[in-house]
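Of the protein chains in this complex, all but one are displayed in their positions.
First chain written, first letter: the chains are A and B, and each begins at residue 1.
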Amino acid sequence: MGDPLAAYVTERTTDEQYDMLAEKHGVNEPLPVRYVAYLRSIITFDWGYSQIAMDDVSDALRDKFAATLELSILAFIVAVATAVPLGIFSSIRQNRWEDHGIRLFALMGSAIPIFWLALFLQFIAATYTDWEISQRVDAKLWYTEPTQIDTPTNFLLIDAIAAGSWIHFKDALQHMILPATVLAYGSMATIIRLMRGNMLDVLGQDYIRTAKSKGLTERQVTYKHGAPNAMIPTTTILGMGFAGLINGSVLTETIFTWPGLGSWAITAMRSMDISAILAYTLFSAFLYIIANLIVDILYAFLDPRVELGGHLSVPEIAIVSVSILMLIITYFSISIAVWFGTFILLAFIILTVYSIVSRFVKNPDDMWVLFLFLGTLFIVWSILSGYFMSIIYISSIIYGLYLVYNREDISKNLGPKLDEFKRAAYQVKKNPLTILGLFLVISLLSIALFAPWLAPPSETQRDPMRMEEHFEFNQQRNFQPPCYFSCTAESGEVDGYILGSTDRGYDIYYGIVWGSRTSLDVAVKVVFTGTFIAVAIGAVSGYYGGRVDDVIMRITDVFIAIPGLVLALAIIAVTDDNSIEMLMYALIIVWWPGFTRIIRAEALRIRNLPYIEAAKAAGASDFRIIFMHIIPNCITSIIVIATMDMGGIVLSLAALGFLGFGGGPDLAEWGKLVSFGQDDMLLGSWWGFFFPGLAVALWALGFYLLGDGIRDILDPKQRN
Amino acid sequence: MLEIEDLKTNFNTYDGVVKALNGVNLTIKDGEIFGLVGETGSGKSVTCYSALKLLPKTGEVVGGKIVLNGEDITHASESRLRQIRGGEIGIIFQDPLSALNPVMTVNEQIGEILVLHQDEEIKKLASEKEIPTYKSKKFQASPGVEFTILAFCISFISLFVMLGQFTFSLPFLFLIGMMFLRNYLQRDLPQSALDLMVIDALSRVKLPNPEQIASSYPHELSGGMQQRVMIAMALAGKAKMLIADEPTTALDVTIQAQILQLIKDIQREENMSVLLITHDLGVVAETCEKVAVMYKGKIIEEASVNQIFKNPQHEYTKALIEAIPKGGKERLKVPDIGEPGAI
Partner (left out) sequence: MSEVLITIENLRKYFPVKNVWGTDVALVKALDGVDLKIDSGKTFGIVGESGCGKTTLMRTLLRLVEPTSGSVLLSDEITNNNFSSNKLEELTSEELRNFRKQIGVVFQDPMGALNPRMLIKDIVSEPLTIHGKTEGIREKVVWLLNNVGLGEEHLYRYPHEFSGGQRQRIVIARALALDPKILVLDEPTSALDVSVQAQILNLLNDLQKKYDLTYVFISHDLSVIEYMCDRLAVMYLGRVVEEADTEDLFSNPQHPYTRALLSATPSFEKQKEKIMILGDVPSPITYLDESKAKLATEITEQERLEIKAIEGKGIEYIVRSSLNEHLSLKEVAPSHYARVK
């Protein structure tokens, strides 16, 4: 654990001073007391003191919130206003070149790392224009006489309008354009893809045919009947989109030195400003919940079939009322609250254990669920500890023996599978984007595989994953421009940097080649672990439903409520462990709930199909139904999500690396290289950030395209 | 009324071109109920969609001639076709719930077709009665929704006031204001001419309480009512012909009897032509005057209803009639025909 007092301690702090500090902040108290005390300070809006902001946390939040919200709202409006029409247009022109173009544009929005796009735009703007590329406003213009104006709302665009000053408005807008564009592009991509998919769904519905049969024009049918219906499922994702904006704002604000919540949080995390980290994490969860509430209300407005409400179960009411009671007690007395909380927790644990045990005693057949979870834990452990490959080898040998033993049967089984494969190959051929994705993925994987031959480490290097520094102190600037293919001297020696070097003398080419191994390692481990957890928990949760499902879903809610990047950052910061392994754990913790929910939804859908009923009526056990019927029918979604997340994980990894987290500074990792490149960008070394960022983008693009293609191929709707 | 000559339609699929229609000839006279019977995949629905150019993107009319009231509409322009759809030929579909737009009220959906095809009547009615032409109560949020919104707005406002950021609560105040303003403005809007026409259309299909039904959404109605709304919609444009594509397949027998009775009544009252597409020979026997049997994209027999059941000529028709279980327990005669998709 990190030291909660780190932010206050300097080299000159004596032990006595440290003790005094500890007492002042209540660090010496036992954990439950500290927790309750913190709870109390939260509900009384006393969120501690932030060393970074040199201000109370609540004041800092208030000041910076407006800056972030102004940027996010502008970006959100831009994103929705452009993405919805683009999605509709793309669906009308399905499978024509306009459609392919828009889909590629959308996929690139998801695949291009936000920090790379930001740096790229910054670089262009700084080199070719006189636009402002940092800070929120020109401080001299806004905060010094004679041009000073009041900023009562701290929404500077609104304040400028209120003051009637065109110069101020223009200045604020100029500062905002770049960060808002960067932020908008990412969420735009998601909305375009969703809108296109929903629109295609809706255009195949019967009521569209009815509308055509009334004599409406194509345009009226699309916009009056198609679009409103397609907007309904799109709206549900807007809340998620808002979380994406909060994630993105962390990166964007850091790059554009925007004085908002995101950049404040990053600074806090780098210097262990615990109260700021906690407050920020809580606050973004709070924002996310509010965004989702608004979406829910909007949903009820758009879709007359939905009624607000639903019904609460008794345990839900109990939990909510106990929580409220706890908060009230906390407000009056900390010590009673500690006892109360402990009691409640104990009671809750006993109740849970009791209900689980009694269930298993009543239905001894269900014991396999326990073994399923134990098995999942074992597999997760084996993946993380590195034994996974040997398990894979052993099981493939066993599988091979099984195949040999049953070879007659298998050869007959193969026939229909081969037909499916041919069909898939035919569809791949029809879709150029899938081929592009396949090509990208295969080439990047081969780079990782052939790294020792592509970029041989020097003889003095102990660990090829750690880059070597090449300081050349006789030069003022250490970064070297790329020499591309003319690096080889006549003797055959490489005498330059193929893709240039960073300021520290890291070879970018070497970093990219070996960085692909880091990416592959992290992505495979996180995706495999996440998939195993998600399939086990999701299938059981969705199939059984009821109380089990409720509990699991509430747990995933807690994780999903905090935007992913923020949660990962908070985990790394709080544990104060900056290794690549910790980063991997953080990514797994962030990733599994989303997976689980999708698998659970699938299982919930499948369990109501007649063939499940048929299997039950034949006397099949739950175990058999889950493994023979539910999971094989989820496999399409599992493969698609896993493929896409292979890209998504690397994006997050690179983003965290860019912010300086995950492994030492010399670890070959793409995000880290980009951040080194950023330092020298304005001195003209564009290659420092450009090439590693390109690698991230191509990786993500490749997997996204492939995942999209697989979805199209495996989707039964595409048949016939 | 409607003449179809040698109509040919193809579908382009993964497995190649599928010939759905191989030269269909059909003549429907004024004021008659014409039944088109066939099994799945025989091309009976494709015939009607081809005639109105409502085929999905993969389908294509490759030959033949379609004549409506003496006018050749085979190569008619898109705008002429739009006049015909809804204006001269109304269509009702199999599953009324999925054929009605779930997010629009009945009022809006019927109003749409009236504005398209009966615009002059609406204006005339409006000027006669001196009422607004189109304007009406558009959106009727239920009190529950309004209450929830109000509660959320108030909680947000108090939250932001507590945080000392009063400005953030302004949009919520605005929202509350808009809500009250809308309720105030719409407190007693008179019924527009369009509303009256919609209500008139609904009462033509014997729906009780048409005003209430007009303001409801499709999912709030029962299956029989939904199909009545569909019929009201198909007739609203004063179409002279009704195409009913399996109108009762999704309904229960007793409701089916009601709907068929309604179609017969309306046909008689307005002297319309009806093309009834169905797979159920019983429905044809009770409703239609003439009937055509389709098989593999062709019409193999056409006759009056009495004739076809008493004295079927074609082997397939005979087999089809004998395959229906009747009172006795003797073994059913199975027509020796391939089933689409069989291996």
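FYI, contacts are C-beta pairs under 8 Å (C-beta built on N, C-alpha and C of every residue); 3 or more make two chains touch, one makes a residue touch a chain.
Please read these numbers as outputs of a predicted model, since none were measured by experiment.
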item: Selected residue (touches chain absent from view) among B:G59, B:G224 or B:G237; value: B:G224
item: Contact with the hidden chain (one of A:K429, A:R554 or A:R624); value: A:R624
item: Residue touching the undisplayed chain, where the options are B:E3, B:E32, B:E60 or B:D280; value: B:D280
item: On subunit B, residues whose C-beta touches the chain left out of the figure; value: 39-40, 206-209, 222, 224-225, 252-258, 260-261, 265, 279-286, 305, 309, 319-321, 323-327, 329, 331-335, 337, 339-343
item: Residue ranges of subunit A at the interface with the undisplayed chain; value: 309-314, 316-317, 363, 365, 412-413, 415-416, 609-611, 613-621, 624, 628-629, 632-633, 635, 716, 719
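Convention: only the chains that are shown with their structure count from here on.
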item: Intercentroid distance (Cα basis), subunit B paired with subunit A, Å; value: 45
item: Residue ranges of subunit B touching subunit A (in the complex, touch as defined); value: 13-14, 52, 54, 82-87, 90-91, 93, 95, 98-104, 112-113, 116-117, 141, 144-145, 148-149, 152, 156, 162-165, 167, 217, 219, 230, 233, 237
item: Residues of subunit A defined as touching subunit B within the complex; value: 45, 62, 65-66, 152-153, 155, 158, 205-207, 209-217, 224-225, 228-229, 232, 290, 293, 297, 300-305, 307-309, 423, 426, 719-720
